[in-house]
Structure formats: structure tokens, C-alpha cells
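All protein chains but one are shown in place.
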């Protein structure tokens, strides 16, 4: 059996209307893995959180570029979302559930908590004025040989 | 009224299964322009031709990176598809309808003809061993003020 | 907009198919216009059409709760799918929103 590997990277402007674009794009990329509805919704939710954070927190009222990279490696999906925005001063604090710096925008402070809940692993790299990179992984449960293989 | 501008760029591996990924991605990006079904099918067809060419002709049996860039500028859509593959020796000849270098793969030689038929403009830039860049434009007919605006 | 309906002191909000930050902004704006303009005691979020919701949805519900609670009002949710129920639980929203179960 050949190993399944596939990779894509998409950059887009930080308009809130592009949040749904990011979700559709990641779902379209993963569809050849035949994920369950549940698995796909989990990944779409995590991507939505990370992309929304880059748009709201990273760039605020500026328009910048959000990058989403997605890799399929066998039964593992790796998604990375990054921006070149203001960055995070205290990552530990930022990741606490209910912590938000934008209560005025009715942010719930649950973004990182959702990413952790819906993915297997979450890694946040950031520094003030150096943007933010969120890397998440999730194993897809359906055995390889039952999948429709899109890679040839 | 604010000017509508939006931009995205996606890179992906040259697997034939990613042809449908490219179509879904461009369609998702354009959906906030409220194109007609006809307009969307035209653009998806042109994108499918260009991406398939990069996969089959540009990279052949190698796996390389295909890049698709899409820009919305008011009522105009600009799509660019490029690869870093073998390139084209004689662009004029390549663009003739029914001309194909891969009859063994049952290519019909109608790819460029379809891009021309379904888009308003088509520009091909290529040189041997320097890859290929296809730039296409199309005006979307629905007046701006009738559109659901996704950009804010 | 047809997605907002006032029946007596109930404001019923039909939530969109995909409830994200982009959509949440609009719902917040519209809802507050109703809450501030009329005598509203109950805000009912209807999730019948909703197949996607992220934490932005939590924010918009929590925000309406805070507003209406001051006036002694309450927040309800109907047609809540298993997934949205899970998200409510994850965020503690199930403690402040009354989920009205679907009839059989």
C-alpha cells in the first residue's frame, strides 16, 4: 500500500468573510480521507477558531495575510494557521479558558479551549509583534484501506 | 460604497485528486460575489483545465507544487494558475485547438480552447524548463449592490 | 429580516447555517436593536438550520444573556443538535441557557 501524503498551503486576506472560505477549503482538502462528519466538524471548528483569532486579535482593524497550511500524513492531519500580527505577550494566560482581551467584541475566551478539545494536540508559538502560529494535529479514525484514495 | 477587494493564494501537491480541491476552493472564494451558476461553472472549468495541465504536462510523473492565485477586484475575477514544471516550447502551437502532446493519455487538446471560451481573457507565459503561468480574467455580471458583501 | 421575530415578550432568533464570528457580528447588532427597542423578556435562539457553530456563537448568546438578565429576562435555545449541546457544555453555557427539548 502506498503511503498517503498530501499538502496544501493557502494565504488569504484577513476579512471575516474569509472564515467560511477557510473552513470549506480545509474540508475540501480532507474529503479524500473520508473523515466522519464528527471528525470533519471538529477540524473545521478548530480552524475557524484559529483563523478568527488571526483576523480579530492578530490584525484587528488592519488587513493582513492569514496563512493556513494542511498536511495529510497517513491517518494524521496537521493544520497550521499563522499570521504576522501583533502576537501574544503571555501565551499561558491567553490559553486559559474564558480569558480574552476583547470582551468588547463579545469574545468568549474559549477559542484555544475549543482547539484543544477538538484536536489531539495544540502548539502555540508567538511573541509580541512577531505574529502567531498555531499548529494542531488530529488522527482520523477510519482505517486507511477503507478510504477512497485520491492520491495518484 | 466600499470597493470589494479580496485575495487568496493556494499551493498544493500535483496529485490528480487535488483537481477537485482546486475547483471547490476557487468556488468557495468567489461565493460572496454571488456569481450565477453559469459564471461559477465557467470559472471552475477554466481552473480545472489549467490545474490539470500543470499536473499532467508540467509535472508528468513527478510530484510538484501547483499554485492557484485568485483576486476579486470589484466585479472582476482574476485567476492565475502556475507550476514549475517542464514548460512549453511553442506557446502558439500549444494553444491551437486539438493540439496535444499527450494523445496517449487521451488528452483532447481542448484545454486552452476551453479556458478561452469560458473566461474573458487568457494569457499564457512559459519557457522550456521554466514552468508555466496561466492568467485569466472574467467579469461577473451581477451588479455590485445586489451582492451579499462578505468583506468587512 | 425574517430571522428575527417578536411574539409578545419573546424575541425569536433563527440562527444561521454557519454561526461564526462573521455572522455573530450581525446577530448581535440586530438582536440588540430589538431588545433595546421593545419589551423583551425572553430571547429564544433557534438552531434548527445551524450545522456549524464555533466559540463566536458562545459570545453572542452570552452577550444577550447578560443584557436580558439585568431586566429579569431569560435565554432559551430550541432545536439544539448533539454537537451544539456538546459545545454548550464545553463552554458552561448550559448553566445559563435553558435548552427546550424537541417533542417526539
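In order of appearance the chains are A, B and C, and numbering begins at 1 in each one.
The definition used in the following text is that contacts are C-beta pairs under 8 Å (C-beta built on N, C-alpha and C of every residue); 3 or more make two chains touch, one makes a residue touch a chain.
Not measured: the values here are computed from a predicted model.
Although one chain is hidden here, its contacts on subunit B can still be listed: residues 16-17, 19-20, 23, 38, 41, 44-45, 48-49, 52, 55-56, 105-108, 110-111, 113-114, 117.
In this text, only the chains that are shown with their structure count from here on.
A straight line joining the Cα centres of subunit A and subunit C is 26 Å long. Within subunit B, residues 150 each touch two or more of the remaining chains.
Those residues of subunit C in touch with two or more other chains are numbered 22.
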